[in-house]
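A single protein chain has been omitted from the complex, and every remaining protein chain is retained in its original position.
Up next is chain A:
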């Protein structure tokens, strides 16, 4: 019996922290204070921003990670000058314009057009949500985006959208890009407040 209990407990513990759904903006409508609501909306966005589907290609240094446990990319790859791998082995050496299910039917090589690492200035791995929030709003570090452009990016960018269509063998990011876009819209409209550091 004790062994069974341990097994059940282990099974629950094995459920990754990111195995969660994503609430839309309406779920936060009853937070009266607008800034508090904005922070709550960003916290919800954080479920996506800190999901392995997103974080794996937002490393702070070095090359990408992969898998839900975010292990180092195999084969070993480096960022390269253009965030696109090394001369002789670019991202496109393996990653194509769309996900490709492997011929043995198990797993897939992820792909999208374009496909590359996020620039170093957009590296999030190991950072707190407060740090990511400050970073994501800063045009010096977000690729020169205004908040409106950031909304467009989150709501409609194809590579962002890949997070919800990651190919066989990968858990998608929570919710949908549509909900993520709605959350971003509501966060911006409530002042784009960041969580406390």
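Operating definition for what follows: a contact is a pair of C-beta atoms (placed from the backbone, for glycine too) under 8 Å apart; a residue touches a chain by one contact, two chains touch by 3 or more; residues count from 1.
Just so it is clear, contacts and distances are computed from a predicted model.
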Inset, instruction - Would you kindly match the missing chain to its UniProt protein name, picking from "Isoquinoline 1-oxidoreductase, alpha subunit", "MoaD/ThiS family protein", "ABC transporter, permease protein" or "Cytochrome b6"? - result: "Isoquinoline 1-oxidoreductase, alpha subunit"
Legend entry - Candidates A:67, A:96, A:172 or A:195 - the one touching the absent chain: A:96
Legend entry - Selected from A:76, A:143, A:158 or A:191 as touching the chain missing from the view: A:76
Inset, instruction - List the residues of chain A that touch the chain left out of this view. - result: 74-78, 80, 85-90, 92-94, 96-98, 100-104, 107, 109
